[in-house]
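All protein chains but one are shown at their positions in the complex.
Chain naming follows the written order as A and B, and within any one chain the residues start at number 1.
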Amino acid sequence: MAPKSLNQPCEDKVLLDLWHPLGAVEAMPRNRVRHDRLLGVPLTLGRSPEGRPAVWRRPPDGPQPTVWPAEGPTGPTLPVIEQYGCLWTSLGTPRPIFPIPEAEERDRRLLHAGSVMLHTSAPRAVENFLDMGHFPFVHTAVLGDEPHTEVKDYTVEVSVADQEILATDCVFYQPQAALGAQGGADVDYVYRVPHPHCSVLYKSSPGYEGRLDAIALFVQALDQERIRAHMWLCLLDDDQPDWALRRFQMSIFGQDKPILENQLPRRLPLDPRAETPIRADKSAVAYRRWLGQLGVRYGVIAGAA
Amino acid sequence: MSAEELLLRAENAWHPVASESDLVHRHVFHGQLLGQELALWRADDEHINVWENRCLHRGVRLSIAVNDGRELKCQYHGWRYANRTAACTYIPAHPADAPARTIRNGTYPVRTSGGMVWTAVGQPTGEPPALGQGLVLRPVPVRARPADVITLLLEQPPALPDAQPPTAKRRGDLVVELESVGFLVVQPMDSDRAVIRGVLSSQGPAGERLRILRHFDAALTRLRDTAQDRAADEAAPAPLLPRYEPVPKHLASLPESSGHHDLPTRVRVVRTWSAGAGVRGLELGPVDDRPLPTGQAGAHLDVALPGGLVRQYSLVNGPGETHHYVIGVKLTPGSAGGSAAVHERVREGDVLAVSLPRNGFPLRRDRTRTLLIAGGIGITPLLAMAQTLEHQRLSYALHYFAAGEADVAFRERLAALGSVRTVTGLDPAATEAELERLLGAAGEDSQVYFCGPPPMLDVARDVAGRTGWPRDSVHFEYFRNDRTLDHSSRFEVVLARSVLNLTVEPGRSILETVRAAGVGVPSSCEQGACGTCRVAVIDGRPDHQDVYLDDEERAAGDSVMTCVSRSLTPRLTLDL
């Protein structure tokens, strides 16, 4: 049982003023509503018979209809945008959402690969997404394979102006570098953390020299220790059917899930002494420090400072 | 005594957390005591480990880890933790680095009594109650306060089949004796959860065992239902919050340093034997019940010998072999007396002072094939490596060059390995030819480790260069430096970080000079062989006299072995 305070709504202005994902646009049929949570706040979201999406605060014990109410939203509505395959909302005063320029490139496949709920905190999920060292052990024979376990040195920058973390020059051995390829090869990765609960990874795409596939993780913090993770793909490949791409992402994420659900504590500890970082964890160290500097308290265990 | 008081007192008491039979080989048992999660596992050598259920690295439960019989391997990043000490022995993300010695998971004390495994989360006094060796009951978990479960057991003691209820007597906060039947013990998992465990004083007739076990299982299940019914009428107490101890401060940032010849561990010489011609094997055990600090494959110990000498010996231990250190010492005629001291003066039962294990020769496990090439007593670290690779089922081949058959040491360990070849009686030319053959045939993604006498290693180094081996795939350990050292120069060293200018006089080393000025540099062999005292050079040209650096590293001139090397320029600026 979580202490009661874990279920309290988020009070971090830095998080409240951001856009947060609520799920795939196509998963919101017209004339239906669904009940959900964001940062500890109960919400109702849905699409009007005309197709207009709306999100509003729901009283915790209020009724839970499943069709669009005839009188329209039954509570104060929140801002809504549709972006990167997701519906997004904000509980505060949001600035424009972080850019993913690749989404504008005409020849890319854009695909919502799935949404899964997990018993963990949003920062734990983001940190796992930034981590390459687990590939051989958690994504065995897919993203990595023993004995090729080395995480070579890479570069991490925290850009204050852009409010994001950037990890570049990341390289990791992948046993099957491309579908149908024989043998493994080093694959290049770039990681961005443009939002405390979102990350975009870029990886080399076979057959598209110099261009990178983008794979994004958008985390919806339902509360401090419960999340819904939304996976979004922005790929150069157009050979494989949607279901195969979805299946692949879901199976990868399904491998991370039990790891994340077996991490103790569930909230991310920001005190450097809570866990043991190694050089391979540079991006995680930067991420934890960045959350501390932003003043994030929700979903983390604050540092001893 | 209130339920809260009982829980408070329980902190510093022994409690059963599993049946001994629960801990089967190659399995990790998930336990809990007073809100604290536990990972319990039995090693192949039968040692029972009770650990905090959390990998130090990223907090992943170790109850989901892989028990390979000697170590636990975390599912997340493959970190390995040794039997007994819970010391981290390998971090796959950095295969070339030995993990900091102080990366150790939390462990709890372990006892056995009444067929159960006991531990304590606080500081227990005394020993667990002696419950004998009888028939161990199936444990029954209960969702109720531990204090209420004890009350119920005293109120309604379960009887043997077809017998009157026994007299129940409380034998401790959470122990009930059923007179002439056995004992029941309540394991406090949390403030509102418990496990009833029990042991009957007699095994009973063989044919009756199952019937008696089923009988008690049914009885305890009924008691569980009663306890849970009663608990349902009350508000459940708040669960206990687990404690997550912080890791030591220096682990929050990585580098480690150690003092000069720091010999904190006392070991007893348990056994000595002739391990091969002129080689004395030494088994060194702990002097008390604290486990020995764990060494990794390739590590060595500094050992203080009778007569005041300190010498380095590689550990022969295999993975998970954590209850002792095993070293092998070759008698070297005409040496300064270290080997003679071991051969002539060390006796079984003696107590020696040793350093923490240091590893300047760590074993990478990220290559598809590993060649291990030993010359003479250089077999010792490579034997530790071969046992590790064998156990992890990684591909390797150990080639052991010895003068003659009689000189082959540690035969019983070699016999247990799948891929060993001994090569005897080769002269230097034939040795070189054989090295060429071995190194020339290696495939891509291989690596090679050499340890042996300096002349052989010098040749091996040449051959590896000639046959096109990449530098980062070739690893050497010299066990002594045979070069003639020249201490005659005088020069200045500038310590950039300490802002000190010092003069190194003829006959003194950089290391001695720097230490005399109060700046600490770790060292081990102090003859330019082990690499421990390596320091980065910021400016100036070093006069390398060690055998540790390879040609390319020497040419780069950006680091120096401070124990033997000097300066070619009047001034040498060091990153100290």
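Just so it is clear, contacts are C-beta pairs under 8 Å (C-beta built on N, C-alpha and C of every residue); 3 or more make two chains touch, one makes a residue touch a chain.
Here is the rule we go by: contacts and distances are computed from a predicted model.
In the listed set "Glutathione S-transferase", "ABC transporter permease", "CopY family transcriptional regulator" or "Iron(III) transport system substrate-binding protein", the entry agreeing with the UniProt name of the missing subunit chain is "Glutathione S-transferase".
Although it is not drawn, the missing chain touches A, B when the whole complex is taken into account. Across A:His197, A:Lys257, A:Lys282 or A:Arg297, the single residue that touches the chain missing here is A:Lys257. Check B:Val66, B:Leu500 or B:Ile538 against the missing chain and you find that the one touching it is B:Val66. The missing chain lies against subunit A, touching residues 115-119, 140, 243-244, 246-247, 250-255, 257-258, 261. Even with one chain removed from view, subunit B keeps its contact list with that chain: residues 18, 21-22, 24-27, 29-30, 32, 44, 64, 66-69, 75, 138-139, 141, 209-210, 213-214, 217.
Everything below uses one rule, namely that only the chains that are shown with their structure count from here on.
As a whole-number value, the distance joining the C-alpha centres of subunit A and subunit B reads 38 Å.
By the touch criterion given at the top, residues 37, 53-54, 56-61, 64, 74-78, 91-96, 103, 239, 242, 244, 246-249, 251-254, 365-368, 394 of subunit B touch subunit A in their complex. Here subunit A touches subunit B in the complex through residues 1, 133-134, 136-138, 146-151, 258-259, 262-265, 269, 271-280, going by the rule given at the top.
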